[in-house]
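Shown here: the complex without one of its protein chains, the others still in place.
Just so it is clear, A and B label the chains in written order, and each chain counts residues from 1 on its own.
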């Protein structure tokens, strides 16, 4: 901006130019300070949770609002990890989320490809029906779905969480819009080379849509990891619970020990936090491109 | 098939190609279609059926036919309506800050040349934390002897009973929700801001526009579409509230925060009244549907105009 003003001699007077420039500089400084204040407010709960978790239990009870401790300790973490069922819940959460993400990509990318690139009778109707599914919030279905899974004898298995999560209209449309953005000649020339439709989908189109795959994988994974109501209903055995359910349902028989509670909260949040740090760019790009929520 | 183009193929072969394509289309769609019918459409229809019966989760079968009895009971139940209102109240309390503050923060962050990653981290990090963990942390923040109360006391204010006072509990839940989910909208706005051509700012700066004037005349109007998207996504997300309220207050104190989903959960599972719960679900579904349709129409109109 500065160079721009300098190379334009017709600027009315250098005085106003400097003034505007200063105003912009002050404004930026103002922006930074507002942002810093907000960021501090936003970080406090996270830091406070971590801080509480590394203080000795007795200190937390006697002086609950002190930030500083002279005896930082990892006792709370050690206790939570050894006494609790956290490791098993980690595994359950991970397997459920990974299964859901992988299968959602397969199922929804196939459907997205069919809807976007294959011309067949009933395509419009199918698209409309999938679109209609966007309007059904899963919360509305908890009662009939519970009865359904009880009837299938699948309650307390991973499938009770994975299967209903697979037909995700959003993912179909993410893939569909991605596939329709790819050049049409790719499909046509492959058809002329005698490639079957499934081969076109799996060998030509899928390798090209890594951004869509990663967006769907990340979001399905995060969504599955964080989902609460449905897992709360169907995972009633402590062996099969996911992290959010386990942490909310199973209590410490010895009562509330804040440091341990905060340690388990930190541990429960940690995996996705790491995922976020690793894939920050892709997550942000994914949100910007799709608006999945 | 040889090197001839599709159009030049004899008619029969073209037909086989068409048939082939139809088979491929349905084949590729099949896994999704089966799961979709089994786990989305099927349950939705079954839920509709359930809502007309006095079904119980501890009895087999549908139970006796209730006609519109369950619907009549829900529509006449003050508990149903107050839980519905709590859901709406939560939406009214969370949507404006989650849209406006997110937009403001994104506009401020957009001006930065360095360190944007830090603010993205600070605002978005809570979004990936599971509801249970958020609730554990905020139960601790909100205790009468907790950090927030001690801050207020130290500046001479009386701290409210965050989660215990029925007038404050929903506000406390809403504040926590703003903290938890603002990152998502923040990122959507950052993306929207990226799409505004930089030249517009440069040109207006040359014309001597102040930063505030730029925000007012360029940024906010050009973010219109993003704002519509963010607002509608936010309304739909807020109307589905359950997790954080269930975890933080269990709908209390004195039922002052119980949202409609928790009402459905309570009557359907705690009270075993599956049929009635299904009817309440359907009534709630109608509300969601109405909001979705409004959005769909608004989006269509805007799309056609641009």
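Simple rule for what comes next: a contact is a pair of C-beta atoms (placed from the backbone, for glycine too) under 8 Å apart; a residue touches a chain by one contact, two chains touch by 3 or more.
Note that contacts and distances are computed from a predicted model.
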Given the options "Glutamyl-tRNA(Gln) amidotransferase subunit A", "Dihydroorotase", "cytochrome-c oxidase" or "Sugar ABC transporter substrate-binding protein", which would UniProt use as the protein name of the unshown chain?
"Sugar ABC transporter substrate-binding protein"
Which listed residue, A:50, A:134 or A:192, touches the chain dropped from view?
A:134
In the whole complex, of B:128, B:209 or B:236, the residue touching the missing chain would be B:236
Looking at A:49, A:114, A:212 or A:267, which residue reaches the missing chain?
A:212
Write the list of subunit A residues that the hidden chain touches.
87-88, 90-92, 94-96, 134-135, 146, 150, 153-159, 170, 173-174, 176-178, 180-183, 186, 206-212, 214, 233-234, 236-240, 248-256, 278, 285, 289-293
The missing chain sits against subunit B at residues 54, 56-60, 73, 77-79, 143-145, 161, 163-166, 229, 232-233, 236, 249-250, 252-255, 266, 269-273, 292, 295, 299
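Rule of thumb we're sticking to: only the chains that are shown with their structure count from here on.
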Counting only Cα atoms for the centres, state how far subunit A is from subunit B in Å.
14
Complex interface listing, subunit A residues touching subunit B:
1, 4-5, 8, 11-12, 16, 20, 23-24, 27-28, 31-32, 34-35, 38-39, 42-46, 48-49, 52, 64-65, 106-108, 110-111, 113-115, 118-123, 126, 129-130, 133-137, 139-148, 163-164, 166-167, 172, 188, 191-192, 194, 196-198, 201, 222, 225-226, 228-229, 233, 243-245, 247-248, 258, 261-262, 264-266, 268-269, 272-273, 275-277, 280, 283-284, 287-289, 291, 293
Can you tell me which positions in subunit B touch subunit A when the two form their complex?
1, 3, 5-6, 20-22, 24-29, 31-33, 35-36, 38-44, 46-47, 50, 57, 105, 108-109, 111-112, 117-126, 128-133, 135-138, 140-141, 143, 145-147, 150, 179, 184, 187-188, 190-191, 194, 202, 205-206, 208, 210-212, 229, 233, 236-237, 240, 242-243, 246-247, 261, 264-265, 268-269, 274, 277-278, 281-282, 284-285, 288-289, 292-293
